[in-house]
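With one protein chain withheld, the remaining protein chains of the complex are depicted in position.
Presenting chain A:
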Amino acid sequence: IFMAEMSFEQLWADVVPVPQVDAPDAVVKIAYSKEFTNLMDLFRAVQKKEEYSERVLELIEELLELNAGNYTVWLYRRNCLKKLKLDLNEELDYLDGFSKENPKNYQIWHHRRTIVEWLGNGDRELAFCESVFEVDAKNYHAWAHRQWALQTYNLWDKELAFIEKCLKTDIRNNSAWNQRWFYVHSGPEAQSIEVLNREVAYCVDSLVQVTLNESAWNYLRGLYKTHHQELHEIIRTKVEEMVESSNRKNPFALGLLADICEYTGNQLLTAGPNEATQAVQELREASKICVELVSLDQIRAKSWTRRVRALNLRADSVVVEAA
């Protein structure tokens, strides 16, 4: 209140501004507004004399309005907050407002993480991230922040429900699928066969409606590769079904089947000479599918062609060995 009664100039009358020292005839010179120049000159003065005070906080707020990317100023703000021992929840209120206009600014997210760490509790963070997702369901910083808060403060309780809500809103939201993987593999559930089967079922179910959703296909592939032992048969069966039901036209289904055949073939190759014939069969099957994909998935024709040749070479070299 005291400060509001003084004008800005009066408040800062005691401080000698420090101008920016650029190289003479510098390049990439920005035509700063007078306001910005004055504020930065004061900030540099404040830095020099190492002042940490309420007026500095207000100065910083003005500066961040004009350029939220100045990480030097953000660091100085943190030092102020520490020295003045201010209410960190009020700082979170301040940040809540800021993020609306600058949802992709690294400094704001990092600052928030630090404040939350100082507070020692992440109670507000899930709701905050959710508010950001309302505007942009795929905001990278927000998902990263959410993962950090979940793990650091053990807030897993309602996360699966939240993820399913996101996926219900947009089954193609890859960030939500990624979060699902994170929940299953880093969250409170053990990866029991029940959980894994549930994940396969969830994936396959979603693919009934939207057969060309790459997020779901990538998730299914991930399940196959990571939990090969437990899930090999069920996933292979489902993928073969989807290849058929799409009349061999779904490039994702075919691509995953090719991966499965190749993987199986490679496994069999390392198993021993008795499995050689079956191994070759799998590799040739994979190769056949890749041939189909050369025309079905034209943008990747070059790499499918290379893969055909590599698979054929590998299959050929096995036969040569056995003979």
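We take it that contacts are C-beta pairs under 8 Å (C-beta built on N, C-alpha and C of every residue); 3 or more make two chains touch, one makes a residue touch a chain; residues count from 1.
One rule holds for everything that comes next: contacts and distances are computed from a predicted model.
*Asks:* Of the candidate names "V-type proton ATPase subunit", "Glutathione S-transferase", "Tubulin epsilon chain" or "Protein farnesyltransferase subunit beta", which one corresponds to the UniProt protein name of the undepicted chain?
*Replies:* Hidden chain, UniProt protein name: "Protein farnesyltransferase subunit beta".
*Asks:* One chain isn't shown here. Among A:144, A:160 or A:234, which residue touches it?
*Replies:* Missing-chain contact among the listed residues: A:144.
*Asks:* Would you mind spotting which of A:67, A:152 or A:197 touches the chain that isn't drawn?
*Replies:* With A:67, A:152 or A:197 as choices, the missing chain is touched by A:67.
*Asks:* Of the residues A:77, A:238 or A:314, which one touches the chain left out of the display?
*Replies:* In the complete complex, the chain left out is touched by residue A:314.
*Asks:* Of the residues in chain A, which ones touch the absent chain?
*Replies:* Those residues of chain A that touch the unshown chain are 20-33, 36, 44, 47, 66-72, 75, 78, 106, 110, 113-114, 137-138, 140, 143-144, 147-148, 169-175, 178, 181-182, 186, 209-215, 218-219, 221-223, 225-226, 266, 269-270, 297-303, 305-306, 309-310, 313-314, 317-318, 321.
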